[in-house]
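The chains shown are only part of the set, and none of them has been moved.
In this document, chain identifiers A, B and C correspond to the written order of the chains, with residue numbering beginning at 1 in each.
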Amino acid sequence: GCKENDVESMPKVRVSEVIHSVFYAPQYVALHKGYFEDEGLDVELAIAWGADRGAAALLSNSADIALFGPEAAVYIAREQTDTKLVGFAQLTQKDGSFFLAREPMPEFEWTDVKGKTIIGGRPGGVPQMVQEYVLYHNDVVPHHDVEIIQNIDLGATAQAFENDVGDFVQLFEPGASIVENTGSGHVVASFGEAGGDIPYTVYHATDSYIEENPDIIQKFTNAIYRAQIWVDNHSAEEIAEVIQPSFAETDYDILVSSVERYKKQDTWSKDPILRKESLDKLQEICIFSEELDKKVPYEEIVKTKFAEEAVKSINID
Amino acid sequence: MLNIKKALVPKAANQKHRDYIFQKKIYNFTIIFSQFFVLFALLVLWEWAARVGIINTFLTSQPTKVWNTILTLYENSTLFYHIRITILETGVSFILGTIIGTLIATILWWWKFLNKVMDPYLIILNSLPKVALGPLFIIIFGLGFKSIIAMALAISVISTTIIVLSGFTNVDNNYLKLVKTFGASKYTTFTKIILPASIPTIASALRVSLSLSWVGVVVGEFLTGRAGLGYLAIYGGQTYQMDLVITSVVLLAICSAISYQILVFAEKKIQKRYS
Amino acid sequence: MAKVKIKNASVNYMGIKGITEAVKNINLNVNKGEFISIVGPSGCGKSTLLSLIAGLVKHTDGVVENTFLRSGYMFQQDLLLPWRTVFDNTILGLEVSKKSTEENKRYAEQLLMSMGLEDFINFYPSELSGGMRQRVALARTLVLKPDLLLLDEPFSALDYQTRLNMQQEVSLKLRTEGKTVILVTHDISEAIAMTDKVVILTKRPGQIIKTINIELKCQLEEPRSRRRASNFGKYFNEIWEVLDNA
């Protein structure tokens, strides 16, 4: 059951998200269905526009909890040891990007991209690393068998593709839906499916914050878990309806189709537990891309205690 | 013809003067007409090119879509929310920027030694592309409002300082000599002469400060905004909604042009009194 | 008894590149009530000499004594502050020297009235003509009750007609109030019309080359009738020749 909430002094929690995206639907569900309030938390959302800045926000104490990929915590653990960022609740378990071609390719094989050009992401970013990893494991050597354009700002990749740059493009939602709508691109593969389970976005806090505020962390994890359950049990339309206020500027139909696509490939974790195997996989991908030389121990950057507690205490109704 | 002229130009000294004023009026009307025409033609051309398919509306949007986006935002009642946020941020950074810039200029005017010591640093700071400092501000000021204001101030304060300081130092030396003959102290000289005499310069510094504040707030919202027109633009960009990008750019242009005009109007009044 | 005594005084301005000798070996006595003018080529140190008497610059050599209680300055430009009304400009000196008492303010008003500016007390300088502005500048100087007036080309920025009229007015005003006046000017006829003694300086470094006492054959001690004096032209030519050969 839920803990008692003290309306008088709801602790304020400053949460930062990487970008503002349907990809994090359960978070908005928790927000709009009042799960945070139920738990007695006053959540204030901020956008960092980048995982690096989300991590910086935690380190500089301008956010209490930040949502980003655990690779940032890995890098930081590699660089220095005084402050550790610890992931305590996983939100998404798959890469959220899709692979689009110019023509529909029902029989798409990864080897079809040989000799072609792909618009990718910035070097060092997880989407790019996952792409290279997937390509490599499907017998395509990145940058050798295929040309990858990496110098385009994230906000301009779809436009560049529309403007006849490249043969394939890697896009997040709602970009993929929008490009499909214009008819100039067609989703041929999903990196979520191809890449398998990895801890793509995880809520982090500094180790000291977790130590000092175990209550808050627990309540927050509970709310997220409840939202994950709700999302799992409802249709794309229902989800879109709930999160619409956070996406007032986006067309409702696009919203539904984006949610649908994510839902279909099991993007959202069923529970907030970050498992060792999937972190290992992420680290492998980083090592593969030569952004990391050796793995950081799982225990150093992950605490599953709160997630496990949430799973135990909350019954699926 | 004559009657039309008389109706349009009721007051004139004589027939020649009436012709003259009539022609002037026609000329001014032609200009205003052309201005609207240019706008109208551009919009029509844009819309037409989009409909016929010469340009890809996914990339460049189109006037009717922009209009619809504005309507949608209005119906969501988020339109004025975003506008208000951005105007608020710009206003705060504009006022703060002017005050801080003037204060720094005052200190540097007062303490000449410091002025000379800081000189090269002012130049470096002024020529530094402050956009590159974005990440640092997030670290220092956190996400949100404070970082946005900090970004805007970083961009506007140094320029304001330099302009105001040059105003202070360019005050006619003869005024200083005059109050010296009255035995004025440095403080009196500053309050009675330097500051009021620099008001026209400060007023023109305001213009620079205002336009830099707009730029700064937009860059700041790109960096860490949760609302506002800059946020809308970057959000639209990240989610490939060019309609939203163009809409916010258009709204930004309108807002900043209006604020600029208000300032120019106020400036004219001030200039009149102080010079 | 001379109230200003200057003996062998020189003023040098220091600069990194060298010394500028502005005036040199000046010997000059000024008695109470005297009207003296200083003429000389431009840049010869006339303004420096005035500043020296006012105590605004220090002499490098020699002795300078000034036992006047208070000296008032008037400059080429009127230097009215555009953001202050005529009245507020007039009391600027009072404010700065912390003497803006009710009494002094009344005196300022009286002064403005005596100069025919009563209707313009609340006007701004930009609404006045050049001559009126210069009159306000004079009032601003006189309100501090100086006994010595230092006029540094006070009319040279005015147009010709206004200049002649202002010479007349100011001269009358200062003579009736019994002030002592040192006038710097380029205009030889102004010097002759307004003062009783013309001091001629050489090119820089300014030295006194000649002092000419003016004794005009005229009825009234005012510029307009002085200009009509038959020996006006004689003095003009005398000064002109000295200056031309200086």
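What we mean here is this: a residue touches a chain if its C-beta (ideal position, glycine included) is under 8 Å from a C-beta of that chain, and two chains touch if they have at least 3 such contacts.
Note that the structure is predicted; figures quoted are calculated from it, not measured.
Whole-complex stoichiometry, in terms of the displayed chain labels, is A x1, B x2, C x2.
Everything that follows uses one rule, which is that only the chains that are shown with their structure count from here on.
Steps from chain B to chain C, taking the shortest chain of touch contacts, total 1.
Distance from each chain's C-alpha mean to the overall C-alpha mean is smallest for B. The greatest centre-to-centre distance from chain C, using averaged C-alpha positions, is reached by A. Distance from the chain B centre to the chain C centre is 48 Å, each centre being the mean of its Cα atoms. In terms of their C-alpha centroids, the spacing between chain A and chain C amounts to 83 Å.
Centroids of chain A and chain B (each the mean of its C-alpha atoms) stand 38 Å apart.
Residues of chain A that touch chain B in their complex: 14, 16, 19-21, 45-49, 52-53, 56-57, 59-63, 153-156, 158-159, 162-163, 171, 174-175, 178-179, 182, 184, 248-250. Listing the residues of chain B that touch chain C in their complex gives 172, 174-175, 177-184, 188, 192-193, 196-197, 199, 273-275. The residues of chain B lying in touch with chain A in their complex are 56, 58-59, 69, 72-73, 76, 78, 135, 138-144, 222-226, 231-232, 234-242, 244.
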